[in-house]
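Yeah, one chain of the complex is gone here, protein chain that is, but the others are all in their spots.
This part shows subunit A:
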Amino acid sequence: MNWITNYVRPKISSLLAARQVPENLWIKCPETGEMVFHKDLEANQWVVPTSGFHMRIRAKDRLGHFFDDGAYELVDLPTAAVDPLKFRDQKRYVDRLKENRAKAEMDDSVLVAKGAIEALPIVATVQDFAFMGGSLGMAAGEAIIKGFETAIAEKRPLVLFSASGGARMQEGILSLMQLPRTTAMVEMLKEAGLPYIVVLTNPTAGGVSASYAMLGDVHIAEPGAVIGFAGARVIEQTIREKLPDGFQRAEYLMEHGMVDMVVPRHQLKGRIATLLKLLMKAPAQDDGGLADGAAGPSVSAPSETDGEKDKPEDAERPPVV
């Protein structure tokens, strides 16, 4: 706080803030309370280095870490009708969308990318919780459908990273319709004989878990991720009982047979590549997948960096199309 915060006009101050804040931001580990420098978090894929706590990661960061050499091509996403309900609660939905677009720097909550992991071409669909809680509305539904369509058209396996509180309330019944729409695409991918891996990240709930996110051939969860249908608050209010420890956490779901494995973020790529190569009957790689993305031809734009480890640069990735 100094005189400038009072005298600079709000617009300019927010511009300044946007540049300055990430440079000196310390983030609290939700588990241990330890303060971590944001650059260290970012370099470690938003996993707290000491506690291993998995924080939320932006869709673009996820893609950059996941693909070989950080190289991928974003798939153009179809547009969807905007605010057909003319919805407003405390705010108009169109205003909420505008704010989220500016804040999250995305049109909606889903990205679809093509690229390779350990030289195996795949399609990845990523939900970003930063955009309205990753909620599933018409635009997100179209994007998820596009991901399946791309995988089917190019005969590639699909890896989907789910992160969503569920259906987007502001789109009412039209958001509920994304359940059968996306599920139809899951069935079509399966009929095309292509593998479908779901990586359940924190959180995956409601309509998202009750459709494409729980229909994977293989379910992988990130440690500690909350995964379920009904929210914990709703359950508590309904049954008026305290919920068991670890309820709806990734490890709990694995114990109850709903996920195949709980895999830390740094190991996801290797595990998924190994698994997909088995399912696709592709030969194992010479380096056994030890080097995290070090081998294999890149699919599109070559990366500016060579090693995957400790990347000093920030979230800015090589330009993608």
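Everything below uses one rule, namely that a residue touches a chain if its C-beta (ideal position, glycine included) is under 8 Å from a C-beta of that chain, and two chains touch if they have at least 3 such contacts; residues count from 1.
Just so it is clear, contacts and distances are computed from a predicted model.
In the listed set "Heme exporter protein C", "Acetyl-coenzyme A carboxylase carboxyl transferase subunit alpha", "Potassium-transporting ATPase KdpC subunit" or "assimilatory sulfite reductase (ferredoxin)", the entry agreeing with the UniProt name of the missing subunit chain is "Acetyl-coenzyme A carboxylase carboxyl transferase subunit alpha".
Across A:43, A:74, A:119 or A:184, the residue that sits in touch with the chain not pictured is A:184. Where subunit A meets the omitted chain, the residues involved are 80-81, 84-85, 87-90, 138, 141, 145, 167, 169, 171-177, 179-181, 183-188, 205-207, 209-215, 227-231, 234-235, 238-239, 241, 243-244, 247-248, 256-258.
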